[in-house]
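Here the complex is missing a single protein chain, while all its other protein chains stay put.
In order of appearance the chains are A and B, and numbering begins at 1 in each one.
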Amino acid sequence: MAPLASQTVDLREPAGWRRTKNQIMTVLMWGAFVIVLIPLGFVIYTVIEKGAKAISWQFLTNGTVPPNVMPLGFGGMGAAVIGTLEITGFAALIAIPLGVLGAVYISEYGGRNWLAKLIAFMADVMTGVPSIVMGLFIYTLWVLHFGYSGMAGSFALACLMLPVVIRSSYEMLRLVPNTLREGSYALGATKARVTVTVVLPAALGGIVSGALLAVARAAGETAPLLFCILTVESTNTNLFSGPNTALSTQIFANAQSPYVGAQARAWGAALTLIAITFILMIVARIVTARFTRYAR
Amino acid sequence: MEQQDQKIVAKLTVPESSVRDEAPRSGNAVFDAKNVSIYYGSFRAVTDVSLNIYENEITAFIGPSGCGKTTVLRTLNRMNDLIPGARVDGAVHYRGASLYESGVSPTAVRRRIGMVFQKPNPFPKSIYDNVAYGPRINGERSKRKLDDIVERSLRQAALWDEVKNRLGKSALGMSGGQQQRLCIARTLAVEPDVVLMDEPCSALDPIATGKIEDLMHEIKSRYTIVIVTHNMQQATRVSDRTAFYSVLRDEKSDVRTGVLVEYDKTANIFENPQDSRTQAYVTGRMG
Partner (left out) sequence: MSTATEADPAIPAGSAGALAHRRPLGDRGFQIMALVAGLLVLIILILIAVTTAQQSTTWFTTAGFKGIFSTVWNPEANQFGAMAFVYGTVIASVIAIIIAFPVSIGIALLLNEVVPRRWARPIIYVIDLLAVVPSVVWGLWGIIVLVPKLQTLYTHIASGVKGIPVLDSLFGGPDVSGASFFTAGLILAIMITPIITSLSREVIATVPAIDKEGAYALGATRWEMIRGAVWPHSQGGVVGAALVGLGRAMGETIAAALVIGASAEVTPHLFYTGYAIPAVIALQFGEASGGEFRAALIGLGLLLFVITIIVNLVARWIVERSARRARGA
(Lines give C-alpha, C1' and ligand atoms only; values in the text may rest on other atoms or scores of the structure.)
Protein backbone atom coordinates (compact mmCIF):
# COMPACT_ATOMS: atom_id res chain seq x y z
CA MET A 1 0.00 0.00 0.00
CA ALA A 2 2.95 2.33 -0.46
CA PRO A 3 1.74 5.37 -2.35
CA LEU A 4 3.93 6.93 -4.98
CA ALA A 5 5.99 9.80 -3.67
CA SER A 6 4.36 12.16 -6.09
CA GLN A 7 0.97 11.65 -4.45
CA THR A 8 0.44 14.26 -1.77
CA VAL A 9 -0.43 12.62 1.49
CA ASP A 10 -3.41 13.87 3.40
CA LEU A 11 -2.64 13.80 7.09
CA ARG A 12 -5.51 15.82 8.33
CA GLU A 13 -7.93 14.65 10.97
CA PRO A 14 -10.02 11.87 9.46
CA ALA A 15 -13.57 13.11 9.57
CA GLY A 16 -16.31 10.86 10.66
CA TRP A 17 -17.42 8.49 13.24
CA ARG A 18 -14.15 7.72 15.00
CA ARG A 19 -13.31 11.25 15.89
CA THR A 20 -16.87 12.02 16.91
CA LYS A 21 -17.05 8.96 19.11
CA ASN A 22 -13.83 9.99 20.80
CA GLN A 23 -15.16 13.46 21.43
CA ILE A 24 -18.51 12.18 22.73
CA MET A 25 -16.71 9.92 25.16
CA THR A 26 -14.53 12.74 26.41
CA VAL A 27 -17.61 14.87 26.94
CA LEU A 28 -19.27 12.02 28.82
CA MET A 29 -16.29 11.64 31.11
CA TRP A 30 -16.34 15.33 31.92
CA GLY A 31 -20.08 15.01 32.33
CA ALA A 32 -19.55 12.38 35.02
CA PHE A 33 -17.51 14.90 36.97
CA VAL A 34 -20.13 17.60 36.53
CA ILE A 35 -22.85 15.22 37.68
CA VAL A 36 -20.96 14.82 40.89
CA LEU A 37 -20.34 18.52 41.30
CA ILE A 38 -24.03 19.35 41.27
CA PRO A 39 -25.19 17.65 44.48
CA LEU A 40 -21.94 18.56 46.22
CA GLY A 41 -22.32 22.22 45.37
CA PHE A 42 -26.00 22.10 46.24
CA VAL A 43 -25.41 20.56 49.65
CA ILE A 44 -22.58 22.85 50.61
CA TYR A 45 -24.50 25.89 49.46
CA THR A 46 -27.62 24.89 51.38
CA VAL A 47 -25.73 24.06 54.55
CA ILE A 48 -23.88 27.35 54.47
CA GLU A 49 -26.96 29.37 53.62
CA LYS A 50 -29.31 27.86 56.17
CA GLY A 51 -26.68 27.10 58.75
CA ALA A 52 -25.25 30.57 58.85
CA LYS A 53 -28.64 31.86 59.94
CA ALA A 54 -28.49 29.69 63.01
CA ILE A 55 -24.87 30.14 63.98
CA SER A 56 -24.10 32.56 66.76
CA TRP A 57 -21.86 32.55 69.77
CA GLN A 58 -24.81 31.46 71.85
CA PHE A 59 -25.60 28.69 69.45
CA LEU A 60 -22.15 27.27 69.70
CA THR A 61 -21.70 27.54 73.42
CA ASN A 62 -25.04 27.38 75.19
CA GLY A 63 -25.11 24.05 76.90
CA THR A 64 -28.84 23.43 76.83
CA VAL A 65 -30.47 22.01 73.77
CA PRO A 66 -34.02 23.35 73.65
CA PRO A 67 -37.07 21.22 72.88
CA ASN A 68 -37.78 20.91 69.19
CA VAL A 69 -40.75 23.21 69.22
CA MET A 70 -38.72 26.20 70.37
CA PRO A 71 -37.56 28.56 67.64
CA LEU A 72 -33.99 29.69 67.10
CA GLY A 73 -32.52 31.87 69.76
CA PHE A 74 -33.24 29.70 72.71
CA GLY A 75 -30.48 27.53 74.00
CA GLY A 76 -27.86 26.22 71.66
CA MET A 77 -25.83 23.25 70.52
CA GLY A 78 -22.94 23.77 72.88
CA ALA A 79 -23.64 20.45 74.54
CA ALA A 80 -23.42 18.71 71.20
CA VAL A 81 -20.23 20.49 70.19
CA ILE A 82 -18.54 19.48 73.41
CA GLY A 83 -19.92 15.99 73.05
CA THR A 84 -18.59 15.59 69.55
CA LEU A 85 -15.18 16.92 70.45
CA GLU A 86 -14.88 14.79 73.59
CA ILE A 87 -16.21 11.56 72.16
CA THR A 88 -14.25 11.81 68.93
CA GLY A 89 -11.14 12.93 70.78
CA PHE A 90 -11.22 9.98 73.14
CA ALA A 91 -11.87 7.62 70.23
CA ALA A 92 -8.82 9.02 68.45
CA LEU A 93 -6.76 8.51 71.60
CA ILE A 94 -7.66 4.84 71.58
CA ALA A 95 -7.65 4.08 67.89
CA ILE A 96 -4.59 5.93 66.64
CA PRO A 97 -1.91 4.36 68.82
CA LEU A 98 -3.46 0.92 68.44
CA GLY A 99 -3.81 1.38 64.71
CA VAL A 100 -0.24 2.51 64.24
CA LEU A 101 1.02 -0.39 66.37
CA GLY A 102 -1.04 -2.81 64.35
CA ALA A 103 0.41 -1.39 61.14
CA VAL A 104 3.88 -1.68 62.65
CA TYR A 105 3.23 -5.34 63.32
CA ILE A 106 2.18 -6.05 59.76
CA SER A 107 4.92 -4.00 58.21
CA GLU A 108 7.91 -4.61 60.43
CA TYR A 109 7.34 -7.87 62.26
CA GLY A 110 4.96 -9.77 60.10
CA GLY A 111 7.12 -10.27 57.10
CA ARG A 112 5.52 -12.86 54.92
CA ASN A 113 3.93 -14.89 57.66
CA TRP A 114 0.32 -15.94 57.40
CA LEU A 115 -0.83 -14.06 60.50
CA ALA A 116 0.27 -10.70 59.21
CA LYS A 117 -1.39 -11.31 55.87
CA LEU A 118 -4.57 -12.40 57.62
CA ILE A 119 -4.61 -9.33 59.82
CA ALA A 120 -4.02 -7.03 56.86
CA PHE A 121 -6.75 -8.73 54.89
CA MET A 122 -9.21 -8.64 57.77
CA ALA A 123 -8.43 -4.99 58.42
CA ASP A 124 -9.51 -4.27 54.87
CA VAL A 125 -12.66 -6.30 55.35
CA MET A 126 -13.31 -4.49 58.61
CA THR A 127 -13.32 -1.12 56.87
CA GLY A 128 -16.46 -2.33 55.15
CA VAL A 129 -18.34 -3.23 58.32
CA PRO A 130 -21.37 -0.91 58.54
CA SER A 131 -21.09 1.68 61.28
CA ILE A 132 -24.45 0.65 62.67
CA VAL A 133 -23.13 -2.83 63.28
CA MET A 134 -20.28 -1.36 65.35
CA GLY A 135 -22.85 0.53 67.34
CA LEU A 136 -24.87 -2.61 68.00
CA PHE A 137 -21.69 -4.40 68.90
CA ILE A 138 -20.69 -1.91 71.58
CA TYR A 139 -24.31 -1.85 72.74
CA THR A 140 -24.38 -5.56 73.37
CA LEU A 141 -20.86 -5.72 74.71
CA TRP A 142 -20.74 -2.67 76.92
CA VAL A 143 -23.92 -0.63 77.19
CA LEU A 144 -26.06 -3.49 78.34
CA HIS A 145 -23.73 -4.01 81.26
CA PHE A 146 -22.45 -0.53 82.01
CA GLY A 147 -25.08 1.83 80.65
CA TYR A 148 -24.94 4.63 78.15
CA SER A 149 -21.94 6.91 78.20
CA GLY A 150 -19.80 9.03 75.98
CA MET A 151 -17.03 6.50 76.42
CA ALA A 152 -19.14 3.78 74.90
CA GLY A 153 -19.58 6.03 71.90
CA SER A 154 -15.83 6.47 71.79
CA PHE A 155 -15.34 2.71 71.77
CA ALA A 156 -17.68 2.37 68.83
CA LEU A 157 -15.96 5.13 66.90
CA ALA A 158 -12.57 3.67 67.74
CA CYS A 159 -13.66 0.34 66.26
CA LEU A 160 -14.57 2.17 63.09
CA MET A 161 -11.31 4.10 62.97
CA LEU A 162 -8.98 1.24 63.80
CA PRO A 163 -8.90 -0.54 60.42
CA VAL A 164 -8.67 2.74 58.54
CA VAL A 165 -5.69 3.89 60.61
CA ILE A 166 -4.05 0.48 60.22
CA ARG A 167 -4.42 0.54 56.46
CA SER A 168 -3.21 4.12 55.94
CA SER A 169 -0.32 3.79 58.40
CA TYR A 170 0.75 0.55 56.77
CA GLU A 171 0.84 2.20 53.37
CA MET A 172 3.08 4.92 54.79
CA LEU A 173 5.40 2.52 56.55
CA ARG A 174 5.79 0.54 53.37
CA LEU A 175 7.09 3.59 51.57
CA VAL A 176 10.00 4.08 53.94
CA PRO A 177 13.02 2.79 52.03
CA ASN A 178 14.71 -0.27 53.41
CA THR A 179 18.11 1.37 53.27
CA LEU A 180 17.04 3.52 56.20
CA ARG A 181 16.28 0.48 58.29
CA GLU A 182 19.43 -1.28 57.24
CA GLY A 183 21.56 1.69 58.20
CA SER A 184 20.10 1.61 61.68
CA TYR A 185 20.47 -2.15 62.06
CA ALA A 186 24.04 -1.88 60.95
CA LEU A 187 24.67 0.33 63.95
CA GLY A 188 23.46 -2.43 66.22
CA ALA A 189 19.95 -1.25 66.99
CA THR A 190 17.20 -3.69 67.83
CA LYS A 191 14.10 -3.89 65.70
CA ALA A 192 12.02 -1.96 68.23
CA ARG A 193 14.55 0.81 68.32
CA VAL A 194 14.85 0.93 64.55
CA THR A 195 11.11 1.17 64.25
CA VAL A 196 10.62 3.82 66.87
CA THR A 197 13.62 5.98 66.14
CA VAL A 198 13.95 5.70 62.39
CA VAL A 199 10.97 4.20 60.60
CA LEU A 200 8.10 5.88 62.41
CA PRO A 201 9.62 9.36 62.27
CA ALA A 202 10.22 8.92 58.56
CA ALA A 203 6.62 7.95 57.96
CA LEU A 204 5.19 10.33 60.53
CA GLY A 205 3.76 12.92 58.17
CA GLY A 206 1.77 10.41 56.21
CA ILE A 207 0.62 8.60 59.33
CA VAL A 208 -0.60 11.79 60.96
CA SER A 209 -2.46 12.89 57.88
CA GLY A 210 -4.12 9.49 57.50
CA ALA A 211 -5.11 9.57 61.15
CA LEU A 212 -6.61 13.03 60.80
CA LEU A 213 -8.74 11.88 57.92
CA ALA A 214 -9.94 8.93 59.99
CA VAL A 215 -10.84 11.32 62.80
CA ALA A 216 -12.72 13.53 60.36
CA ARG A 217 -14.76 10.58 59.19
CA ALA A 218 -15.47 9.50 62.79
CA ALA A 219 -16.62 12.94 63.84
CA GLY A 220 -19.43 12.74 61.33
CA GLU A 221 -20.66 9.29 62.34
CA THR A 222 -24.15 9.03 63.69
CA ALA A 223 -25.37 5.46 63.71
CA PRO A 224 -22.97 3.97 66.25
CA LEU A 225 -23.61 6.78 68.67
CA LEU A 226 -27.33 6.20 68.59
CA PHE A 227 -26.85 3.02 70.54
CA CYS A 228 -24.16 4.19 72.85
CA ILE A 229 -24.84 7.66 74.06
CA LEU A 230 -28.62 8.13 74.13
CA THR A 231 -28.93 11.69 72.90
CA VAL A 232 -29.67 14.10 75.72
CA GLU A 233 -30.38 17.78 76.01
CA SER A 234 -27.68 19.08 78.26
CA THR A 235 -23.94 19.07 78.44
CA ASN A 236 -22.34 16.13 80.09
CA THR A 237 -18.65 16.70 80.42
CA ASN A 238 -18.17 13.41 82.15
CA LEU A 239 -17.22 11.13 79.35
CA PHE A 240 -17.30 8.02 81.43
CA SER A 241 -20.75 7.95 82.86
CA GLY A 242 -24.12 9.09 81.86
CA PRO A 243 -25.61 9.59 78.45
CA ASN A 244 -24.20 12.26 76.21
CA THR A 245 -24.92 14.00 72.96
CA ALA A 246 -23.14 14.86 69.78
CA LEU A 247 -23.66 17.04 66.74
CA SER A 248 -24.37 14.11 64.48
CA THR A 249 -27.07 12.57 66.62
CA GLN A 250 -28.65 15.96 67.23
CA ILE A 251 -28.85 16.58 63.51
CA PHE A 252 -30.41 13.17 63.03
CA ALA A 253 -33.05 13.81 65.66
CA ASN A 254 -33.82 17.33 64.50
CA ALA A 255 -34.01 16.35 60.85
CA GLN A 256 -37.03 14.23 61.59
CA SER A 257 -38.82 17.02 63.39
CA PRO A 258 -41.44 19.14 61.65
CA TYR A 259 -40.67 22.22 63.71
CA VAL A 260 -38.90 25.07 61.99
CA GLY A 261 -36.80 25.86 65.01
CA ALA A 262 -35.53 22.32 65.26
CA GLN A 263 -34.70 22.21 61.58
CA ALA A 264 -32.87 25.51 61.77
CA ARG A 265 -30.80 24.15 64.62
CA ALA A 266 -30.11 21.09 62.55
CA TRP A 267 -28.67 23.23 59.77
CA GLY A 268 -26.58 25.14 62.26
CA ALA A 269 -25.25 21.91 63.71
CA ALA A 270 -24.59 20.62 60.20
CA LEU A 271 -22.56 23.68 59.34
CA THR A 272 -20.58 23.33 62.56
CA LEU A 273 -19.95 19.66 61.90
CA ILE A 274 -18.85 20.27 58.32
CA ALA A 275 -16.59 23.07 59.50
CA ILE A 276 -14.90 20.75 62.00
CA THR A 277 -14.52 18.02 59.40
CA PHE A 278 -13.26 20.47 56.84
CA ILE A 279 -10.65 21.92 59.18
CA LEU A 280 -9.38 18.42 59.95
CA MET A 281 -9.17 17.66 56.25
CA ILE A 282 -7.26 20.83 55.47
CA VAL A 283 -4.81 20.22 58.30
CA ALA A 284 -4.34 16.69 56.97
CA ARG A 285 -3.54 18.10 53.52
CA ILE A 286 -1.07 20.58 54.94
CA VAL A 287 0.65 17.83 56.88
CA THR A 288 0.84 15.72 53.74
CA ALA A 289 2.25 18.56 51.70
CA ARG A 290 4.79 19.83 54.20
CA PHE A 291 5.78 16.94 56.37
CA THR A 292 5.57 13.84 54.27
CA ARG A 293 8.95 12.74 53.08
CA TYR A 294 8.05 9.60 51.24
CA ALA A 295 4.98 10.08 49.11
CA ARG A 296 3.54 7.64 46.64
CA MET B 1 17.62 28.45 34.36
CA GLU B 2 16.00 27.85 31.03
CA GLN B 3 17.49 30.99 29.55
CA GLN B 4 20.91 30.13 30.75
CA ASP B 5 20.59 26.68 29.30
CA GLN B 6 19.61 28.01 25.90
CA LYS B 7 22.52 30.36 25.76
CA ILE B 8 25.04 27.68 26.56
CA VAL B 9 23.67 25.26 24.05
CA ALA B 10 23.80 27.90 21.38
CA LYS B 11 27.51 28.16 21.98
CA LEU B 12 27.91 24.44 21.38
CA THR B 13 29.23 24.19 17.91
CA VAL B 14 27.74 21.12 16.42
CA PRO B 15 30.20 19.79 13.92
CA GLU B 16 28.80 19.09 10.54
CA SER B 17 27.54 15.56 10.42
CA SER B 18 28.87 13.73 7.48
CA VAL B 19 25.68 12.81 5.79
CA ARG B 20 26.44 11.04 2.59
CA ASP B 21 23.20 10.92 0.89
CA GLU B 22 23.08 9.64 -2.62
CA ALA B 23 19.54 8.71 -3.44
CA PRO B 24 19.47 5.09 -4.59
CA ARG B 25 18.57 4.55 -8.19
CA SER B 26 14.88 3.80 -8.00
CA GLY B 27 13.95 4.84 -4.52
CA ASN B 28 12.25 7.94 -3.19
CA ALA B 29 12.69 9.76 0.08
CA VAL B 30 9.95 8.68 2.43
CA PHE B 31 11.10 10.89 5.27
CA ASP B 32 12.88 14.19 4.96
CA ALA B 33 14.12 15.63 8.23
CA LYS B 34 15.77 19.05 8.27
CA ASN B 35 17.43 20.62 11.30
CA VAL B 36 15.34 18.71 13.73
CA SER B 37 15.93 19.43 17.41
CA ILE B 38 13.85 17.74 20.07
CA TYR B 39 13.25 19.17 23.52
CA TYR B 40 11.87 17.64 26.70
CA GLY B 41 10.87 20.76 28.55
CA SER B 42 13.98 22.92 28.48
CA PHE B 43 16.36 20.00 27.98
CA ARG B 44 17.47 19.64 24.38
CA ALA B 45 17.71 15.92 23.84
CA VAL B 46 18.62 15.95 20.17
CA THR B 47 20.25 18.76 18.19
CA ASP B 48 20.06 19.58 14.53
CA VAL B 49 19.44 16.27 12.83
CA SER B 50 18.98 16.20 9.08
CA LEU B 51 18.59 13.07 7.02
CA ASN B 52 16.41 11.30 4.47
CA ILE B 53 14.94 7.84 4.81
CA TYR B 54 14.42 5.96 1.58
CA GLU B 55 11.59 3.80 0.40
CA ASN B 56 11.77 0.02 0.67
CA GLU B 57 15.04 0.15 2.53
CA ILE B 58 15.96 -0.87 6.02
CA THR B 59 17.64 2.03 7.81
CA ALA B 60 19.37 1.40 11.13
CA PHE B 61 19.94 3.97 13.87
CA ILE B 62 22.92 3.02 16.03
CA GLY B 63 24.85 4.73 18.77
CA PRO B 64 25.66 4.68 22.49
CA SER B 65 23.00 5.04 25.20
CA GLY B 66 21.44 8.43 25.51
CA CYS B 67 22.39 9.59 22.03
CA GLY B 68 18.81 10.24 21.06
CA LYS B 69 18.27 7.53 18.46
CA THR B 70 14.99 6.37 20.00
CA THR B 71 13.91 9.98 20.42
CA VAL B 72 14.44 10.62 16.72
CA LEU B 73 12.62 7.41 15.82
CA ARG B 74 9.59 8.35 17.86
CA THR B 75 9.54 11.73 16.22
CA LEU B 76 8.82 10.05 12.91
CA ASN B 77 5.36 8.91 14.03
CA ARG B 78 4.51 11.59 16.53
CA MET B 79 4.85 9.26 19.49
CA ASN B 80 6.74 11.92 21.40
CA ASP B 81 3.41 13.73 21.65
CA LEU B 82 2.59 11.34 24.47
CA ILE B 83 5.37 12.76 26.64
CA PRO B 84 4.33 15.97 28.38
CA GLY B 85 6.67 18.83 27.60
CA ALA B 86 8.10 17.30 24.43
CA ARG B 87 8.66 19.69 21.55
CA VAL B 88 10.06 19.38 18.04
CA ASP B 89 11.86 22.19 16.21
CA GLY B 90 12.74 21.98 12.56
CA ALA B 91 10.83 20.20 9.85
CA VAL B 92 9.94 16.58 9.32
CA HIS B 93 8.28 15.74 6.03
CA TYR B 94 6.67 12.45 5.19
CA ARG B 95 6.24 12.00 1.45
CA GLY B 96 6.09 15.73 1.01
CA ALA B 97 3.63 16.43 3.80
CA SER B 98 4.80 18.11 6.96
CA LEU B 99 4.25 15.96 10.03
CA TYR B 100 4.28 18.74 12.58
CA GLU B 101 2.09 21.28 10.91
CA SER B 102 -1.04 22.33 12.74
CA GLY B 103 -4.05 20.44 11.56
CA VAL B 104 -2.17 17.17 11.17
CA SER B 105 -3.86 14.31 12.96
CA PRO B 106 -1.51 12.09 14.98
CA THR B 107 -3.85 9.14 14.58
CA ALA B 108 -3.71 9.50 10.78
CA VAL B 109 0.09 9.66 10.97
CA ARG B 110 0.33 6.56 13.13
CA ARG B 111 -1.94 4.56 10.89
CA ARG B 112 0.56 5.02 8.12
CA ILE B 113 3.69 4.82 10.21
CA GLY B 114 3.56 1.92 12.61
CA MET B 115 5.80 1.02 15.52
CA VAL B 116 7.09 -2.11 17.21
CA PHE B 117 8.45 -1.68 20.72
CA GLN B 118 11.39 -3.02 22.65
CA LYS B 119 9.37 -5.15 24.99
CA PRO B 120 6.55 -7.08 23.28
CA ASN B 121 3.26 -5.52 24.34
CA PRO B 122 0.35 -7.64 23.13
CA PHE B 123 -3.03 -6.72 24.52
CA PRO B 124 -4.51 -9.10 27.10
CA LYS B 125 -6.82 -10.48 24.45
CA SER B 126 -6.80 -13.40 22.07
CA ILE B 127 -4.25 -13.67 19.26
CA TYR B 128 -7.01 -13.03 16.74
CA ASP B 129 -8.32 -9.97 18.57
CA ASN B 130 -4.83 -8.54 18.86
CA VAL B 131 -4.26 -8.62 15.12
CA ALA B 132 -7.83 -7.57 14.35
CA TYR B 133 -7.67 -4.57 16.70
CA GLY B 134 -6.21 -2.20 14.14
CA PRO B 135 -8.57 -3.06 11.26
CA ARG B 136 -11.51 -3.00 13.64
CA ILE B 137 -10.86 0.50 14.84
CA ASN B 138 -10.54 1.52 11.22
CA GLY B 139 -14.08 0.36 10.66
CA GLU B 140 -13.68 -3.15 9.27
CA ARG B 141 -16.62 -5.21 10.46
CA SER B 142 -16.93 -8.08 8.04
CA LYS B 143 -15.81 -11.32 9.70
CA ARG B 144 -14.61 -12.78 6.44
CA LYS B 145 -12.43 -9.78 5.65
CA LEU B 146 -11.06 -9.74 9.18
CA ASP B 147 -10.20 -13.42 8.93
CA ASP B 148 -8.32 -12.72 5.72
CA ILE B 149 -6.46 -9.79 7.19
CA VAL B 150 -5.52 -11.74 10.29
CA GLU B 151 -4.21 -14.66 8.28
CA ARG B 152 -2.29 -12.49 5.88
CA SER B 153 -0.68 -10.45 8.64
CA LEU B 154 0.28 -13.51 10.63
CA ARG B 155 1.80 -15.07 7.54
CA GLN B 156 3.83 -11.97 6.84
CA ALA B 157 5.07 -12.11 10.41
CA ALA B 158 6.03 -15.77 9.97
CA LEU B 159 3.70 -16.73 12.80
CA TRP B 160 0.70 -18.24 11.01
CA ASP B 161 1.76 -21.86 11.05
CA GLU B 162 2.50 -21.76 14.75
CA VAL B 163 -0.78 -20.22 15.87
CA LYS B 164 -3.35 -20.99 13.18
CA ASN B 165 -5.06 -23.55 15.39
CA ARG B 166 -5.22 -21.43 18.50
CA LEU B 167 -6.21 -17.99 17.35
CA GLY B 168 -8.70 -17.72 20.17
CA LYS B 169 -6.17 -18.33 22.89
CA SER B 170 -4.72 -15.47 24.92
CA ALA B 171 -1.78 -13.73 23.35
CA LEU B 172 -0.07 -13.65 26.72
CA GLY B 173 0.46 -17.38 26.66
CA MET B 174 3.07 -17.24 23.92
CA SER B 175 6.82 -17.04 24.18
CA GLY B 176 8.58 -13.68 23.98
CA GLY B 177 9.66 -14.19 20.41
CA GLN B 178 6.17 -15.20 19.34
CA GLN B 179 4.68 -12.23 21.14
CA GLN B 180 6.99 -9.88 19.32
CA ARG B 181 6.08 -11.40 15.97
CA LEU B 182 2.46 -10.99 16.98
CA CYS B 183 3.11 -7.32 17.62
CA ILE B 184 4.65 -7.08 14.17
CA ALA B 185 1.64 -8.84 12.67
CA ARG B 186 -0.63 -6.46 14.53
CA THR B 187 1.26 -3.50 13.07
CA LEU B 188 1.16 -4.94 9.55
CA ALA B 189 -2.58 -5.57 9.81
CA VAL B 190 -3.38 -1.91 9.28
CA GLU B 191 -1.25 -1.93 6.12
CA PRO B 192 1.09 0.88 7.04
CA ASP B 193 3.60 2.46 4.74
CA VAL B 194 6.48 2.51 7.20
CA VAL B 195 7.36 0.25 10.13
CA LEU B 196 9.48 1.75 12.90
CA MET B 197 11.19 -0.69 15.25
CA ASP B 198 12.66 0.32 18.59
CA GLU B 199 15.23 -2.37 19.54
CA PRO B 200 12.71 -5.11 18.71
CA CYS B 201 15.05 -7.98 19.50
CA SER B 202 16.76 -6.77 22.64
CA ALA B 203 14.44 -8.80 24.88
CA LEU B 204 14.67 -11.95 22.75
CA ASP B 205 16.97 -14.93 22.44
CA PRO B 206 19.19 -15.40 19.35
CA ILE B 207 16.85 -17.82 17.60
CA ALA B 208 13.84 -15.55 17.96
CA THR B 209 16.05 -12.66 16.87
CA GLY B 210 17.03 -14.56 13.76
CA LYS B 211 13.41 -15.19 12.86
CA ILE B 212 12.59 -11.52 13.14
CA GLU B 213 15.59 -10.49 11.05
CA ASP B 214 14.49 -12.93 8.34
CA LEU B 215 11.02 -11.44 8.55
CA MET B 216 12.42 -7.98 8.03
CA HIS B 217 14.15 -9.05 4.83
CA GLU B 218 10.92 -10.64 3.61
CA ILE B 219 8.72 -7.63 4.08
CA LYS B 220 11.23 -5.02 3.00
CA SER B 221 9.91 -4.98 -0.54
CA ARG B 222 6.53 -3.82 0.63
CA TYR B 223 7.42 -1.53 3.50
CA THR B 224 10.02 0.97 4.57
CA ILE B 225 11.69 0.01 7.82
CA VAL B 226 13.66 2.05 10.33
CA ILE B 227 15.21 0.13 13.18
CA VAL B 228 16.98 1.33 16.31
CA THR B 229 19.47 -1.22 17.49
CA HIS B 230 22.18 -1.61 20.08
CA ASN B 231 23.63 -4.55 18.25
CA MET B 232 26.04 -3.59 15.50
CA GLN B 233 26.10 -7.07 14.02
CA GLN B 234 22.38 -6.83 13.61
CA ALA B 235 22.79 -3.51 11.81
CA THR B 236 25.22 -5.07 9.38
CA ARG B 237 22.95 -8.08 8.87
CA VAL B 238 19.73 -6.31 8.08
CA SER B 239 20.20 -2.69 7.14
CA ASP B 240 20.87 -0.98 3.83
CA ARG B 241 21.72 2.33 5.38
CA THR B 242 22.95 3.18 8.87
CA ALA B 243 22.84 6.41 10.85
CA PHE B 244 25.28 6.75 13.70
CA TYR B 245 24.28 9.03 16.56
CA SER B 246 26.37 10.12 19.50
CA VAL B 247 26.36 12.33 22.56
CA LEU B 248 27.89 15.74 22.29
CA ARG B 249 29.09 17.21 25.53
CA ASP B 250 30.00 20.82 26.10
CA GLU B 251 33.22 20.84 28.10
CA LYS B 252 32.45 23.86 30.22
CA SER B 253 28.77 23.53 31.03
CA ASP B 254 28.48 19.74 30.91
CA VAL B 255 25.32 20.12 28.85
CA ARG B 256 24.78 17.02 26.75
CA THR B 257 22.74 16.54 23.64
CA GLY B 258 22.35 13.92 20.93
CA VAL B 259 23.62 14.53 17.42
CA LEU B 260 23.74 12.71 14.12
CA VAL B 261 27.37 12.03 13.37
CA GLU B 262 27.36 10.04 10.19
CA TYR B 263 24.78 8.56 7.85
CA ASP B 264 25.68 6.42 4.86
CA LYS B 265 25.23 3.03 3.26
CA THR B 266 25.82 0.39 5.90
CA ALA B 267 28.86 -1.04 4.20
CA ASN B 268 30.56 2.34 4.24
CA ILE B 269 29.75 3.06 7.86
CA PHE B 270 31.30 -0.15 9.05
CA GLU B 271 34.15 -0.58 6.62
CA ASN B 272 35.09 2.95 5.77
CA PRO B 273 33.74 5.44 8.29
CA GLN B 274 34.54 9.07 7.65
CA ASP B 275 34.28 10.40 11.20
CA SER B 276 36.66 9.36 13.93
CA ARG B 277 33.83 8.97 16.39
CA THR B 278 32.08 6.57 14.05
CA GLN B 279 35.24 4.60 13.71
CA ALA B 280 35.74 4.47 17.46
CA TYR B 281 32.20 3.18 17.98
CA VAL B 282 32.07 0.56 15.29
CA THR B 283 35.44 -0.85 16.17
CA GLY B 284 34.32 -1.17 19.75
CA ARG B 285 36.57 1.33 21.35
CA MET B 286 33.72 3.54 22.49
CA GLY B 287 30.14 3.11 23.70
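Everything below uses one rule, namely that a contact is a pair of C-beta atoms (placed from the backbone, for glycine too) under 8 Å apart; a residue touches a chain by one contact, two chains touch by 3 or more.
Model, not experiment: these values are computed from the prediction.
K.L.:
For the chain not shown, which residue from B:Ala29, B:Met79 or B:Ala157 touches it across the whole complex?
P.N.:
B:Met79
K.L.:
Sort through A:Arg19, A:Lys53 or A:Arg174 and give me the one touching the missing partner chain.
P.N.:
That would be A:Arg19, which touches the missing chain.
K.L.:
Suppose we count only contacts with the excluded chain; which residues of chain A make the list?
P.N.:
Residues of chain A in touch with the missing chain: 18-19, 21-22, 25-26, 28-33, 35-37, 39-40, 42-44, 46-47, 97-99, 101-102, 104-106, 108-110, 115-116, 118-119, 121-126, 128-134, 136-137, 140-141, 144, 159, 162-163, 166, 187-193, 195-196, 213, 216-217, 219-223, 226-227, 248, 251-252, 255-256, 263, 266-267, 270, 273-274, 277-278, 281.
K.L.:
List the residues of chain B that touch the chain left out of this view.
P.N.:
Looking at chain B, the ones touching the missing chain are residues 77, 79, 82, 84, 106-112, 114-115, 117, 119, 121-125, 133-134, 137-138, 170, 172, 183, 186-187, 190.
In the analysis below, only the chains that are shown with their structure count from here on.
K.L.:
Which whole number of Å gives the spacing of the CA centres of chain A and chain B?
P.N.:
51
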